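Written below as structure tokens is the structure these notes are about.
All protein chains but one are shown in place.
Then we have chain A:
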Amino acid sequence: MINSLFLINPSGEMFLEKHWKSVVSRSVCDYFLEAKEKALEPEDVPPVIHTPHHYLISIYRDKLFFLSVIQTEVPPLFVIEFLHRVAEMIQDYFGECSETVVKDHMVMVYELLEEMLDNGFPLATESNVLKEMIRPPTILRSVVNTLTGTSNVGDTLLTGQLSTIPWRRAGVRYTNNEAYFDVVEEIDAILDQSGTTVFAEIQGVVEACVKLSGMPDLTLSFMNPRLLDDVSFHPCVRYKLWESERVLSFIPPDGNFTLMTYHVNAQNLVAIPVYVKQSISFFECGSDGRLDVTVGPKQTMGKTVEGVMVTVHLPKTILSINLTATQGSYTYDNGTKLLVWDIGKLNPQKLPNLRGSLSLQAGAPKPEENPSLNIDLKIQQLAISGLKVNRLDMFGEKYKPFKGVKYITKAGKFQVLTITASINKYT
């Protein structure tokens, strides 16, 4: 299966390598580096590369390439999924996944990789099990370790790997037993020039933070489970019970995990929380243009829209811009032509507006492409699909847990197409 793993930074340096079978020379990465050179953006590097003797499957994540070397047939997704697990594991252990972090914890990352695969086949990928074997570093612990000379390697023999509930370790104890669920929904939408919805859908995820003692068996039910069109679950969820009763029944992992992701297919019935009035126009002759964008709340169910941000990739031929915002502030990077307008909270009484002039490079023709606006927003205490958690019951343990549910709506890939009008200068 997976033969070797290389971590490569954007400049092409291989700063970590791990082999689970015979050692593969790092020169194999040259094929990858070649492909990387060819690609304009790091995202454009093909995930699967075929070399004479090996197959290279890579992911690009958090500005790092995770490159695995394969020698025989294996489902590519198997490898890709695993590589993402590696990235998530690093993130989980050290708080972020970056080159510096990996270099700082080189030995620990190496040990973790050793535990995650055996002969190229995944052995322990559950973070609960891994954490029992190799404890994540904390500031306190690293101080203690240096003082006492003890280590991060778990000296108790783990049990999680042996049980049929691999995601939960035994003997969990908390003084405060609590279970929190965050229902986070993202709206993916494309609005056309006139503001009508071309495409809209809601993707939701239920993130859980469960800190309960013992082996609790939880049942989470929704007021309106019919809304959910397509779901995927953490392995702990009993699928059959969902099929028959539409409740989520599970023995949770300890700590943070993604309980389920879902899709709400409401097609055009998705409530779009904001509207955008915009025009970006260029004079037919001459080298000037105008930009005018207004954002206002639309269907917000009485909640405040926060964290509104508008991002525009302006055409490459723009020389400079001169804009004024009535609310918030904007930044513009002339190198990437990226205009970011950070609005913040949306006030229905006084709609934020950004307007001003754009000037093109001398002699450059009028851009023909419509730059599209990407909108970012956040609404607290609202699940835009209307999904509501009904109740959470606990079986198997006797204490009363503290329970909480939070709803958040965010913009996912929320695009507004713009009009590029051309203006005759003399009229």
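Going forward, a residue touches a chain if its C-beta (ideal position, glycine included) is under 8 Å from a C-beta of that chain, and two chains touch if they have at least 3 such contacts; residues count from 1.
FYI, contacts and distances are computed from a predicted model.
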From "AP-3 complex subunit beta", "Large ribosomal subunit protein mL46", "Very-long-chain (3R)-3-hydroxyacyl-CoA dehydratase" or "Nuclear transcription factor Y subunit B-2", the hidden chain's UniProt protein name: "AP-3 complex subunit beta"
Which of A:Val28, A:Ile70, A:Ile90 or A:Val274 contacts the chain that the document leaves out: A:Ile70
Touch with the omitted chain, as defined above, among A:Lys63, A:Lys103 or A:Lys345: A:Lys103
Residues from chain A at the interface with the omitted partner, ascending: 1, 14-19, 21-23, 26, 39-41, 43-44, 46-48, 50, 55, 57-61, 70-78, 80-84, 103-111, 114, 118-119, 121-123, 125, 137, 142, 145-146, 149, 151-153, 155, 157-158, 161-162, 164-166, 173, 175, 190, 198-199, 203, 214-215, 217, 219, 229-236, 238-245, 247, 249, 251, 258, 261, 263, 313, 315-316, 365, 368-370, 372, 374, 393, 395-396, 398, 413, 415, 417
